[in-house]
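I'd like to ask some things about the structure below.
Yeah, one chain of the complex is gone here, protein chain that is, but the others are all in their spots.
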Amino acid sequence: MADLGVNVAGVQFNNPLIAASGTFGFGREYSEFYPLSTLGGISCKGITLQERLGNPPPRIAETPSGILNAVGLQNPGVDHFIAEDLPWLRQQNTVVISNIAGNTPEEYCQMAEKLSDTDVDMIEMNISCPNVKSGGVQFGTSCESVGAITKAVRRCCKKPLIVKLSPNVTDIASIAKSAEAEGADAVSMINTLTGMRIDINTGRPIIHNNTGGMSGPAVFPVAVRMVWQVAQAINIPIIGMGGISTWQDAVEMLIAGAAALQIGTVLFSDPYAPIKINKGIAEFLDKKGLQSVAELTGTINPW
Amino acid sequence: MADLGVNVAGVQFNNPLIAASGTFGFGREYSEFYPLSTLGGISCKGITLQERLGNPPPRIAETPSGILNAVGLQNPGVDHFIAEDLPWLRQQNTVVISNIAGNTPEEYCQMAEKLSDTDVDMIEMNISCPNVKSGGVQFGTSCESVGAITKAVRRCCKKPLIVKLSPNVTDIASIAKSAEAEGADAVSMINTLTGMRIDINTGRPIIHNNTGGMSGPAVFPVAVRMVWQVAQAINIPIIGMGGISTWQDAVEMLIAGAAALQIGTVLFSDPYAPIKINKGIAEFLDKKGLQSVAELTGTINPW
Amino acid sequence: MCYTIKQINNFMGERVATIMKYDVELSRLIKKEEIAQGIFDFTVKCPSLAKKAQAGQFAHLAVPGKTLRRPISICDAVGDSLRLVFQVRGQGTEKLAQAKVGDDIDVLAPLGHGFTIPPRGTVAFIGGGIGVPPMLYSGKQAEKAIAILGFRDKAGVILAKDFEEACSQVIVTTDDGSFGLHGFVTDALRTVIDKVDLVCACGPTPMLKAVAAMAREHNTPCQVSMEERMGCGVGACLVCACKTKKDNKEGYSHVCKNGPVFNAEEVVW
Partner (left out) sequence: MCYTIKQINNFMGERVATIMKYDVELSRLIKKEEIAQGIFDFTVKCPSLAKKAQAGQFAHLAVPGKTLRRPISICDAVGDSLRLVFQVRGQGTEKLAQAKVGDDIDVLAPLGHGFTIPPRGTVAFIGGGIGVPPMLYSGKQAEKAIAILGFRDKAGVILAKDFEEACSQVIVTTDDGSFGLHGFVTDALRTVIDKVDLVCACGPTPMLKAVAAMAREHNTPCQVSMEERMGCGVGACLVCACKTKKDNKEGYSHVCKNGPVFNAEEVVW
């Protein structure tokens, strides 16, 4: 049988499926469904230097084949994460990725420093959260700012550094290049696509933040396109995500160029999705006579 | 009963529903379903200075709640349109919008000049077609280029000029402002969101052009968000589109800030959608005690 | 350590109630009735879930074609079945209502923190409108239960007979007086509050607020079941925020995990 293991920036994952940041908390809830070692890794809820309360509700809305969310980075702060969540997570036999967001480059650096002294496996720098006024998205939309912040954080970060890219940009490949040039070890993409729904009876946006981030199957074609574009532009690995909900989607994203995957919204429909998707990938590899996931990555044959 | 008529840049429409460019050809086919006066207007298939054959097939793929297309602007050229299609269209008792795309600003101007001497009602400048190498999208992604081309075409265009905006950009509001500043009479938005699907068995993109433009319900929340952002930035009217498939969607888009609407992909699911949507809008207006569509436009009440 | 298909299958097979706290069960719809205009009473067979269900908890139902599940309170748990009563509000509940007897519904349950009902004493169970159903199973847990059920009008009255069987006393109110007492549930509560040890309530927020205020006035403990739009339903995604105050610090609790039932004193209205 094919080996589902993947290696991203020197970190070995049991399988290519990583829980997407913000959809999986710090793992405790889903560990009541199955052992977390079922997943290749967990990208934890985005944390900030200080505790954040997040946005007022409503924080979620449904859209055709997708959802909008605007949680606003509710989290207990980096220190609490290190003290309370990380030790427990470490025991779950899965890769632990800490997802961080800051108001300033200095905050990102402070967090990266703190986390560098812990045993998290990787740091995922969220410079693309669309749901907070100063939650990083301003860093994520130009090559200059992405380059600058990557450079700054790279210097104080002793862990493999993943830069998480926003899809709300004109040219994602150039942005990925800037991250690579300044020392990112991998990129993860895509974060949510900014969207909005309005209650026609009240005229009120359904989400209190007015706009929210779209995820789920609806965004999948955009994610695949962007992963393909970025795969042609950079040499560091891509962690692909955005709307993956079946094993076929997972395979498609790998073919487009992803070395590993994150899945988020599908967990809300089906908490067991990771098990089914991993099973499907393994069977597909076997059917195709491939030995590993890496043999599938980037095998797209464009016209 | 409420009046469904709307006025966009001085042009009066019987109702706010306009067939979206490229989904309705030059109207002949759908006129076999119902009189075209059922629609407020028709935005014709995008035309170019010379005839274009378009892309090789496949040109379409399905996605969750949406589709991708890459027709590649197959069209008979502006002269043929003026000679063969326009006279027939003129008899259909509906507003006729000519949608144009060019390889160079000069081509846009030449077409605008030719059309200015005809009795088309409006010209919609497509600077956002993602499916041809030089089909305008390069003009549509920066403020400078949108400003420059709008300025150039404005000078040679004697008809009300609509600039059609691409959603594949970081900051659509600034781009809309540039169009307004250089004399656009209205903007229409959104064109398709670039996406991709891959056949996992062959590794081939499903669409021959590799990427295609996503439309249909999946993109609706992105369209609503962008219309809202642009409505706050400009004072010229917005023709809203992108995934409208029910009367509720239509009302939502109007509330977000659209003065009129285009509908495209929904016609493929239900050719009679315009009739149903108009009926729904009229009933909604009556229920809310509104006299006209204009009274609904932009009535969003953000948090 | 690699992940084999055997392991995967094992995981899927092993996810039984005794090992894991959360569980999803494909549950056969065995009874369906429209008990009032647009209000459906479903009985679904899901042995492993039903036996764990507690009063005030909810089920998170998958809806074909929808990305998000729909949270519906557990109205009753009898033997190996759950009873779920819901109102058609939007597209999801409309689709759910189309399920036919014999269809399988994907149920994630029982979720959340329910009512905490003391073994002894008199409890008032107050339901307003579609907040009535969860009070039925709850009412059964109390030594002495007084049910106060508020509806807009006679046509909206549901489950009155079930409550008659389950509770020592049932007061039905209607806003327009077309059935039972003319008035609001608070009018009825006022008449009995002196003899109750605890108030449990579910319904529209203004009602909950009024009930909580009255309970507070009378120094009676009060638990309220809150509603918020949900994603995961288990406490991971943090979307179902409800403003609460603990140790004098305001913050957001989560309806799906910390709730849906909160001590009324905690809720920041």
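Chains here go by letter, A, B and C, matching the order in which they are written, and residues are numbered from 1 within each.
Please note the rule applied: a contact is a pair of C-beta atoms (placed from the backbone, for glycine too) under 8 Å apart; a residue touches a chain by one contact, two chains touch by 3 or more.
What you see is a predicted model, and the numbers here were worked out from it, not measured in a lab.
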Considering the complete complex, of B:N14, B:T141 or B:Q262, the missing chain is touched by B:N14
Sole touch to the unshown chain from B:G10, B:P57 or B:P87: residue B:P57
Absent-chain interface residues of chain B come out as 1, 3-5, 14-15, 22-25, 28-30, 32-35, 37-38, 45, 53-63, 65-67, 69, 71, 74, 93, 216-217, 265, 267-272, 275, 278-279, 282-283
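Definition applied: only the chains that are shown with their structure count from here on.
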One chain's C-alpha mean falls closest to the whole-protein C-alpha mean, and that chain is A
Taking each chain's mean CA coordinate, chain B and chain C are separated, in whole Å, by 46
By the touch definition above, chain B meets two or more other chains at residues none
Listed in rising order, chain C residues that touch 2 or more other chains are none
